[in-house]
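Accompanying notes for the structure given below.
The complex is shown incomplete by one protein chain, all other protein chains being positioned as in the whole.
And now, chain A:
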Amino acid sequence: MTIADRTSEMREAVARPRPADAASLAAWAIAAQVVDPEIPVLTIEDLGVLRSVKVTDDAVGTHTVAVTLTPTYSGCPAMDAMRDDVLEALTSAGYENVSVRLVLSPAWTTDWMSEIGKNKLREYGIAAPTGHSTVRGSGPAGPIRLAMAVKCPRCSSLNTRELAHFGSTSCKSLYECRDCLEPFDYFKVL
């Protein structure tokens, strides 16, 4: 295994901490299908929002499921919908005592978004985050100041410009393509 493979495997383990036991893993698979209501091509597993699923069985065979999610942005109103949808998905799959909690730590980062998720984003018309959170020049994360061009999800041109830091949801900024002249959303690095 190359160092690059090992690095991406480690990153994947942090981004998607799947449970080890079979019962919890089965419940994880159900919760993992819940999608982001604002970007319905992305599941909460793709985003790295699903943090843990734990199934415990009591003596009479009642399945209790404890799920934790982490918000993408502190004020993201989609979190309430995702929490309700996880509750609904597990309840309709036959689990009786389902609890869903939000945890803030460790803080979510776009580094946790899966490669599959990034591809789905592009196909959906949203440019995926470019690079890791250390790229944030002025940020607390890292010193990298060299910004790379954001590729237009429509025509793949790199001749694009940022129109506004903030976009239609907390997680996006607004760009325009100077070649095909279409505006598009960019899922900004956090």
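Definition applied: a residue touches a chain if its C-beta (ideal position, glycine included) is under 8 Å from a C-beta of that chain, and two chains touch if they have at least 3 such contacts; residues count from 1.
The rule we apply is simple: contacts and distances are computed from a predicted model.
Taken from the listed names "Trehalose transport system permease protein SugB", "Glycosyltransferase", "Phenylacetate-CoA oxygenase subunit PaaI" or "Paraquat-inducible protein A", the protein name that UniProt assigns to the chain not shown is "Phenylacetate-CoA oxygenase subunit PaaI". Within the full complex, the residue among A:P40, A:G75 or A:G94 touching the omitted chain is A:G75. When you scan A:M10, A:I116 or A:L163 for touch with the missing chain, the hit is A:L163. Touch with the chain that is not drawn comes from one residue among A:V65, A:V100, A:M113 or A:A127, which is A:V100.
The omitted chain makes contact with chain A at the following residues, 68, 71, 73-77, 80, 83, 100-109, 133, 136, 138-141, 163-168, 170, 174, 188, 190.
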